[in-house]
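I have a structure I would like to understand better, so I am pasting it below and will then ask my questions one at a time.
Only a part of the assembly is drawn; its chains keep their places, and the rest are absent.
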């Protein structure tokens, strides 16, 4: 073959008959029993163990994203399980497919915005000026500020002050977190109504504090929601709603096409 | 409509403008900052907070399943990301779809086998007799014992003694764990070669110790692997292999059809 081959290489880990090495550590002895599931996620994203503060903060970030009740992704997992109860993994996979730009995307949107506004994490920068510029630029373009405001949680997203508190305890309330906060305050002034930082905005800012590439921030939502969707499938297996949801929606959605008096076939 | 409607009901949680309640707890104040991601998985599966021992054991179980290096599911996530880098969630979803009966299924297979052999967790049962019967029944049917033996890790799966140690520390080395161990010993005797408990066998037994329905055991693998697949996508974004894997495999797989001297088009 004349095509020049490129290298195929992973640095995540390898194993042989007696040992398993992950990120340079002896998995059974150095990782197992020492790291919790969130710490393992931190290890996957950074290649190193979290400090106690990083562990607390990162676990809080992902725990925030595990469970939001009856969401579209939870309904998707439940309705997929209705048709393929033998494939729990397929139901979770289906549920994850909806974690795109509309819901989880605001985390990466917030992180991207913060990195663009402040490429280096210099504490001496004038955060108020940067924030004012971000807000006015968005107003000029007519675009929405990711991570700011919330359709239902008013006046404030109840998760934000708690995340802020944990950030303060663990030292993650640095320049990016403060910039996000300043953006929220400037947006509130500019809009003449309360525009507080929401949970995805806080998490996006904390991703910047941790130095994560903005392209991977959606991954925090994906790993977290997989945990929550297993819980929804468990509840569905015990107290199902998917079939009734299907029948109710099918009835109402097709009612206008039915001859008067004709009942639904389902 | 004459169809009798059934109830549509969840007990997982609800929220209003100021509050978020999950499993009866005030989410921001009672859960956030208090539970790690594995604990949150335990909460999803049981509806209650883990004790410190349960937290340690459950986190160890799921951490075992996060990362197995270059597996089929990791390759699937990486090759999906190659075509749709804008949809990280789709790459993880694709990777999870392969967690079926062949790989992760042995956890639920082991749990089902243990529950069937010992429907109630009575410590006074004769575990040796139960184990001998399980082994001989499987030999009679010519079926494989799930959770026993390992194709590569020999003589023992290095994760098993560590999981056993944590089980002993946390009190989860009860009748189901002992029964699994006894089955491994009887299988070794019956087969005349070492047939040790592997990691999925240990985790299946621990699922029984924790009282999980065997049908949800696969969920531990699914929630864990989602964490690991995000790590693989991160590495792929930095040091890609998917395109080279595709080209190499395409070349070798189609070589026999090409006229001599014809190079691959890719």
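A few points about this structure:
Each chain gets a letter, A and B, in the order it is written, and its residues are counted from 1.
To be clear about the criterion, a residue touches a chain if its C-beta (ideal position, glycine included) is under 8 Å from a C-beta of that chain, and two chains touch if they have at least 3 such contacts.
This structure is a prediction, so every number in the text was calculated from the model and none was measured.
Whole-complex tally (this structure file, single sequence, 2 chains shown): 4 copies.
As a working rule, only the chains that are shown with their structure count from here on.
One finds 22 Å separating the Cα centroids of chain A and chain B. By the touch rule above, chain B contacts chain A in their complex via residues 1-3, 5-20, 22, 27-29, 31-33, 35-41, 43-45, 55-56, 59-60, 62-64, 66-67, 69-70, 87-90, 92-94, 96-100, 104, 152-154, 158-159, 161-163, 165-166, 213, 215-216, 218-224, 226-228, 230-235, 237, 239, 241, 243-245, 247-248, 251, 263-264, 266.
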